[in-house]
Every structure is written in C-alpha cells, then in structure tokens.
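Following this message is one structure expressed as structure tokens.
The complex appears here minus one protein chain, its other protein chains still in place.
First chain written, first letter: the chains are A and B, and each begins at residue 1.
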Amino acid sequence: MAKTDTKAKGLDRHGLTDEQLRQIFRNMLLQRQLDNRGFQLNRQGKVPFALGSEGHEALQAGAAMAFNRGKDILAPYYRDLGLALGIGLTPYEIMLSIFARVDDHNGGRQFPNHYSSKAAGLMSFSSILAAHIPHAVGAAYAQKYRGETGRAVLVTCGDGTTSEGEWHESMNFAAIHKLPLVMLVENNEWAISTPLSKQMANPEIWKRAEGYGMPGKRFNGFDPIETYANVKEALDRARTGGGPTLLEGMCYRFLAHSTDDNDMTYRTKEIVAEARKHDPVPNFQAVLVDSGVMSDADVDAMKKDVLRETNEATDKAEAVPYPQASDLYTNLYEGAWQPWQ
Amino acid sequence: MATKSKTSGSASTLERRGLTDEQLVGILRTMLMHRRLEGRGFELNRQGKIPFASAGEGHEAVQAGAAMAFERGKDILVPYYRDLGLDIGIGLSPLEVLLSLFARVADHSGGRQFPHHYASKKLGLYSISSVLAAQLPHAVGAAYALKYRKETGRAVLATVGDGATSEGEWHESMNFAAIHKLPIVFLCENNEWAISTPLAKQMANPNIYERAEGYGMPGVQINGFDPIACYAAVKEAMDRARTGGGPTFIEAKCYRFLAHTTDDDDRTYRSREEVAERRKQDPVPTFERLLVEHGVLTAEGLEDLKRSVLAEANEATDRAESMPYPAPHDLYTNVYADSYQPWR
Partner (left out) sequence: MAVTAGSKVLNNVEAVRETLYEAMKSDDRTIILGEDVGARGNVFLITKDFINEFGPERVIDTPIAEASIVGIAVGMAMEGLRPIAEIQFADFIYPAFNQIVGEAAKTRYRSNGEYTCPLVIRTPYGGGVRGALSHSVSIEALFYHVPGLKIVAPAFPADVKGLLNAAIDDPDPVLFLEHKKTYRLIKGEVPEGHYTIPIGKANVIKEGRQLTVVSYGLYVHWALEAANQLENEGMSVEVIDLRSIRPMDRTTILNSVEKTRKLLIIHEDNKFGGIGAEISAMVAEEALFSLDAPIRRLAAPDVPAMGYAEPLEHEYMSSPAQMADAMRELVKF
C-alpha cells in the first residue's frame, strides 16, 4: 500500500473535533521535540542512551486518540513515545525516564522509553521483543473473564517482532478466546538493520490474521486520522465482544535505531530522504492549516508551547536526584525481604 | 495459494496418481504394520512388560502415503513422536521399533529415549525430543544446509500434530523457511486432539493450511484418511522443494482413534460415540477394501499380507525382548564427544 499524503485526500474527520485534531497534532510535535531532546542530551553526554520514533508520530498520535483513558489498557513497546504521551504521560515523566531519576515510574531502573504507569493503564515491559504480547493477551483475558465490556487492550509492536514465537502464540490465543484486544503492528520496514524482506517472505503482515481467525487490516500510518479511524473501529469491536483485530500501520523509521546505531552502515541517505518526503508532521500541519482547523499563527504558537513544555520538563527532571544505592534492593518481593548475602 | 484437494480414494474409484500395484501394496503393508506394532506396544504395556506406549491409529494413511513420497538415501525426515508409520515407511525395521519400546541397549538411542522417538542417521531420520515443535527449527536448519550446499534433488519432510502449530517455534520455522525458499515440506497431521484439547481450543480457525499464505508459501489441505491423496500432495510438494520451488505447508485431516498414550484415558474428555463415528472412516479397512475391489490385491493376498505382518511383528518382539538393557555405566556415555569425566 502506498503511503499517501493526507493532504492529497482532503480532510475526512472521522468524527474528530477541531480540538481533537489539534491534540493529535500537538502530540506529534511533542513526540518529535522530546525525541530530539533525548538525542541532544546524549550528544551532550548527559544521558547514555536515547531512541526515537520519528516517522511513527501520526500512527501513535492517531491510535492514542482512540484509546479510552481510565478504561483501556496499553501494552506498548519501546518505540511508543507518542502513544504514551497520547494516553496521558507527561513530558516530565518522559524526561524522568530519559534521565533515570528517582521519581521515574520505575525508579530509574529501566532503559529510556520503557515507560509504565498503572494510573494511565500503561503496562510495564522489558526490552525483549514480543515478550509483552502474551501479557497483553492475559490482560484482555482478565477483562473478558470479569465481564468488563467497554474495555479493551491495545498492544503494539514493530514489524520485526512479528517473527517471534510469542507473537504467534499470542495471536492464536486471542483469537481462540475472542479477546478484547487490538494488535497494532507499527510497520516501519526496519528492525535495526534488517529490512522487511529478510524478516518475512510475505510483506503483508495483516494477511496473517485470517489464518488465526480474526479480522486483519492494513492502513496508512502516516495519516493520523486514518489511523484513528481504524484503531477506533477495532477497539470498539473489541470493547463490545467482537474479538481481536490485527492492524498493520505502515510508517517508516526516519532515524537510526538508537543513539548507539549508525543506520548509514545498512541503508542509504537516499532511501531515507525519499521516505522523508512523506513526513507526517509537516504533512498533517498542512492539512490542518489548509482546512482551517489551525492558522499559521496557531501552529507557531503551538510549536513554541511544545518547546517551552519540553524545556521545562528537561530542566525539572534533570534537577531530580538519582535513586540511591539502597534502592537496588526494593520491590523484589512483596513485604520485607532479606537479600542473600 | 491455499488449496483443498479432492478425495481421490473412495471405494468406487481408484485414482492411482502414478503408483504401481507394488507401491499400493507397499503402502497398505506399512499401514498394517503401523497398526500392528502400535497394538503390540499397548499389549506389552498391559502385560506389564513395558511402562509406556503411544499410538497413531488413524494416522496410518497419511503416514504411509507420505513415506511413499520420501526418497530413501536422499531426503531427510524430521518427525514427531506419533510417526511410527512414517518411520517404518522410510525404512525403520519392526525390530528397531520394538527395541525402542523395550528400551534395549541395541536401540538407536541406547534405551535413553521414550518409545517412538526414533532416530537413524543412516535413514536420514532425525533425533527428536518430546518438546513439541522443537524439531521444526532443526528441520529448517537441515533444509538450509541442503540449499546452501546446492544439493538439489533433496528435501526435508517435517511433521507435527495440530497442537504443535500453536508453538512459537512452528511460526518461526515457517517464517524462516519461506524467507529463504528452503527445500522443506511441513506436514501437519491434524488429528483434532492434542491429548485432551480439541481443535476448537487450539485455534480459532480450524483450517490450519490457511495460515500458509501469510508466510508466503503454498498451503494445501488433504484428506489424511486417503493414502493416495496424501502421497500425491506430499510428492508434489517434495518435488517442488527438491527443485528449488521452496517450502509447502500441508494439512492432512485425520483422527486419533486411541487415547494419547497408555497413560491417558480419553473417556474423560471425549465421548465413545464421537470416536465410534470417526472409526467408520477407519483408513485401514477402507484401503484394504479399495485394493481388493480394484484387483490390486486378492482377498487371499490380503490375508497373506496380514499374516506376514503379524509374523514379522512377533519375531521382532521376541528378538527385541531377548536383548539386554543398557548397563548402568551407559548412563555416562555420549554426553560430550571426548571421554568425559562427570563432575562428582
């Protein structure tokens, strides 16, 4: 499927209000600003590691808009900054994670971008690809078991993760039990250095859905509204007993995998530049301006505000102390516990 | 890409698919021997002579048919533990089967493995564990070796039950085989039961072959009670694999007539009526009738065949039983290649 520009198709709102459209755009701007901030801090020697989701902004902001806060559960992977923001995490929480400070949700234990927040319905996960997908299935089973209609689990992964055995096992189980789950694959065509053609013979991941006995659909993940509409439809089906859906949102990874990766060792500038032509952030900006949802002045004001918020979050998080050495020993088991010495 | 084959072997017609009379009788003999040896395992268990046996009654046709498509001395078979018919079909002798049941020292594994976990390097029969789907990556690795060494004319036949298709390694193996267009045929013997778990609890879409398209390989569903249809489907897929055409997934629909093993009581989870109903399609008498009705075999010839199968099974039983167990010190060999000093 071609990744078409939203602009070219005019504005089909799919029920989104002006305010929601602006929220989606603000999320996209914030994602990009925070991603860049992580890379900047790394270059300044202030943090040892950062990774970015540039190219995933539209997909994540659109999907997050379909998430019902306080009801749904998000089981993300480590390239889901925009989803985390979109369901309620603050830039300050993001910066606490990047700086590994004591007030971070996991107390500075996890790698950056491995957010979790019980209050936000954001499940904790590790760096092991696909390992979180069975957890999402288990959470969906719990919702179904307790008869909690109106709730669903949104679980995400990259294209590479669909090769893991646990991905398959999870899809199969979700289908058998008709669980309230949406499996959203953010297909950015690259798994670190491995292109899609070495990841799978049939590049249409959504087509696997039929084999499992669930609906499958592919959509343009550079279009936040199309993403919203598809994720909303699937989540609504899940929330009302209609079972799971496999969605494949087509996007692209504009940056290297992380600050430790140099993508020019395995792909050319030209390929990336070509994909950049469809950059969803300026495209969606143009859509909103062209359709009168925002003026140029509104856009500028929003960008300034996003920068201000990012700067404030950075300064505030940097000022927070690290965890203490004694914090290494907490939360291994419930209650008082004496480590083996 | 996914296709369903029509049934080719009914009592009224005989579509040979290129099989000679001798091959057809060979298939029937494998089926009879399969049933006989498995029956023997259950008998020996009830007599208290062996602690365990399992059986693939209902799998005779698919296995004997598939084995006929296997080229001895060239192809590789990576089976699972319910593949007695395939194993004897590619050349394992009844004696070797009984040595496994009795866990004797002359068994290929030296009496280490559970019954029906055969291996024979000479036959191209890979060693397997009891962990489901764990053998599939090995089959893929072997197929990769064949392709890498440009050994066209060779292929790997890898089998699983329906339950094992739920394992992550099944998925990983299908995916890798498709990416590299490997010379491998995945044969799923769908008998509808994984111990006590019916297909409906194993997967939402019971047509497993429909998954093949998602991986980018052909998927075929066949009647696993029809040995000729199984032969034809496996032959076509193996031929494609042998000539650089890449992998195929075949789903053969059959049924497990007996309990999972001698340790299982299937009355706890399925009705006698269901089993009796499916027994009506029992592939062994069906294929016997087919060959007799079409003159491939006379009624007398069939009786001779059954007698010779029984005689061979009896002889193998007696011979295997008379052989010694491994010695206690055999526990320590073949941990590593060199003489190994166990930590003590």
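Criterion: contacts are C-beta pairs under 8 Å (C-beta built on N, C-alpha and C of every residue); 3 or more make two chains touch, one makes a residue touch a chain.
Please read all numbers here as calculations on a predicted model, not as lab measurements.
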{"item": "Residue among B:A134, B:V292 or B:L310 that touches the chain left out of view", "value": "B:A134"}
{"item": "Listed residues B:S93, B:S120 or B:N207, member touching the removed chain", "value": "B:S120"}
{"item": "Absent-chain contact - pick from A:Q31, A:Q143, A:T161 or A:T310", "value": "A:T161"}
{"item": "Omitted-chain contact residue, chosen from B:G41, B:G65, B:P94 or B:G110", "value": "B:G110"}
{"item": "Interface with the undisplayed chain - residues on chain B", "value": "76, 78, 107-110, 112-113, 117, 119-121, 126-127, 129, 131, 134, 136-146, 148, 168-169, 171-173, 175-176, 179, 333-338, 340-343"}
{"item": "Touching residues on chain A - with respect to the absent chain", "value": "48-49, 100-102, 107-112, 114, 126-131, 160-161, 163-166, 191-194, 198-200, 260-261, 265-267, 322-329, 332, 339-341"}
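The working rule: only the chains that are shown with their structure count from here on.
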{"item": "Chain centre separation in whole Å, for chain B relative to chain A (CA means)", "value": "45"}
{"item": "Sites on chain A touched by chain B in the complex", "value": "163-169, 172, 175-176, 178, 197-202, 204-205, 207-214"}
{"item": "Sites on chain B touched by chain A in the complex", "value": "166-172, 175, 178-179, 181, 200-205, 208, 210-217"}
